[in-house]
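First, the structure itself, so that you have it in front of you.
Complex shown without one protein chain; remaining protein chains in place.
Moving on, here comes subunit A:
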Amino acid sequence: MKIEPLVQMTSISKSFGGVAALDDVDFQLLPGSVHALMGENGAGKSTLMKILAGVVQPDDGMIRKAGRTVRFASPREALDAGISTVFQEHSLLANLSIAENMCLGKEPLTVLGSVDVAVMEQNARNTLRGLGLNLDPATLVGNLSIAERQFVEIAHGISANADVIILDEPSAALNAADVEILNAQILSLKQQEKAVVYISHRMEEIFKICDTITVLKDGRNVDTVPVAAITPKRLIAMMVGRELAELFPPRPPRREGEVVLSIEGLRLTPDSAPCSIVLRRGEIVALAGLEGQGQRELVRSLVGRYAAHEGRVRIGSRELALPLPEDHGIRILQALGVSFVPEDRKLEGLFLELSLAHNLTIGLHSQHFELAPAGRHRDVIANSIKSLSIKAATPYTPVGTLSGGNQQKVLLGRYLALGADILLIEEPTRGVDVGAKAEIYKLLRAYANAGGSVVVLSRETLELIGLCDRLYVIHDKHVVAEMPAEQATEHAILEAALHR
């Protein structure tokens, strides 16, 4: 028996200003399936999904929904036709409650014409319950954690009673435990005979929950295959068009370099246990552990973005007492050759409207007296673009228009240009495709081999194990274990983190 496809997209083409984003792409979705859409950043995944969601109109091609030809002029029309999207960007409004966010644009009204809060909250509560979430729908979204927000975002997508649900990187901001909950939700959607499109860069999840994989490259179909018939290695090869010998660069043999940074007696809060951390020259050290256990605060307290209770940091021959002043902690550290690369490149890292050249050199400019003439740093810009292989039309392209991987490289390039001896990096590859991930790992390893030292934080434990030399496992705001990366496994880290 042949199952009638729920959505059939045929020969879709779309170009933006002469550049073809999609060229003759076919895509079909079956009911009761989870369909992964894979490809490097810029391969056309987002454009294809935006066309299906009515955000972008195709230049050519046909979309059939349940056998009928459709054309969506707006997201509203697509939603009415049962196609709902959870976009990658956080689109919830912080000043509205969960219920209001979920009902926005289609609020239930009372006989007097005002918004029926009771009905709205009841509906929202039911939807949240259906997903196994126990949140009060009257809570303002601004008061939720990032993971909770992501769940509400998904609940919002699902509450539309849609039969096609597009999830664009839903797990990028989630930790392992939350990903489990998300996966369970996706499987329950599948059982309800809905079609789910799943875009993610995390291989494990793809292989765990998806049925079919469609790979795009440079705006064209590469292939559509059942998950059972493919290996992760083969999938990566299809995405990048070549076999990735290895995602992680080889680790040099261990050597005991001199200590460049040491933290002693650090207590993040008055009631947390003190801990010490040591960083040696030429070494990449990871802070691993479950999310929200204080890894982030630990790194941020080093640059004054988090007020630790007490502690001492020794960098080279300088000794600093924590907490550092918030307004110029970063400058103090930068003067000592320590650079901090924040996690959220869009909000904290990059100046999205400014050019990539500007973003690369702004660190250099900030070292000089404010009224000093600003050098052009043409050589720095050219070198950075070349050595980091940043893909952009010109150095004057606004950095906001680049792909996630290229943005991340620009951010990294800014601190490399400063000639820092130590990098403190949060989430070096968040929302970045496999190809760019491998390049970033290579850059960091090359930096360490050249005598730099790196502290890395990441939600992806496998990344930490593959990239780093040594791991500290953080739990409940202090270090509970230290292990060389060769001996670390996800299991060992989890066990150390849960240490009881």
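Just so it is clear, a contact is a pair of C-beta atoms (placed from the backbone, for glycine too) under 8 Å apart; a residue touches a chain by one contact, two chains touch by 3 or more; residues count from 1.
Simple rule for what comes next: contacts and distances are computed from a predicted model.
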item: Identity of the absent chain, which is to be given by its UniProt protein name, from "Cytochrome C oxidase subunit IV family protein", "ABC transporter permease", "Acetyltransferase component of pyruvate dehydrogenase complex" or "NADH-quinone oxidoreductase subunit C"; value: "ABC transporter permease"
item: Sole residue of A:F87, A:Y306 or A:Y415 that reaches the chain not shown, by the stated touch rule; value: A:F87
item: Of A:P31, A:G61 or A:P75, the residue in touch with the unshown chain; value: A:P75
item: Option from A:G142, A:P325 or A:P484 whose C-beta touches the chain left out; value: A:G142
item: Touching residues (missing chain, whole complex) on subunit A; value: 74-76, 79, 87, 89, 91-96, 100-101, 104-107, 109, 112-115, 140, 142-143
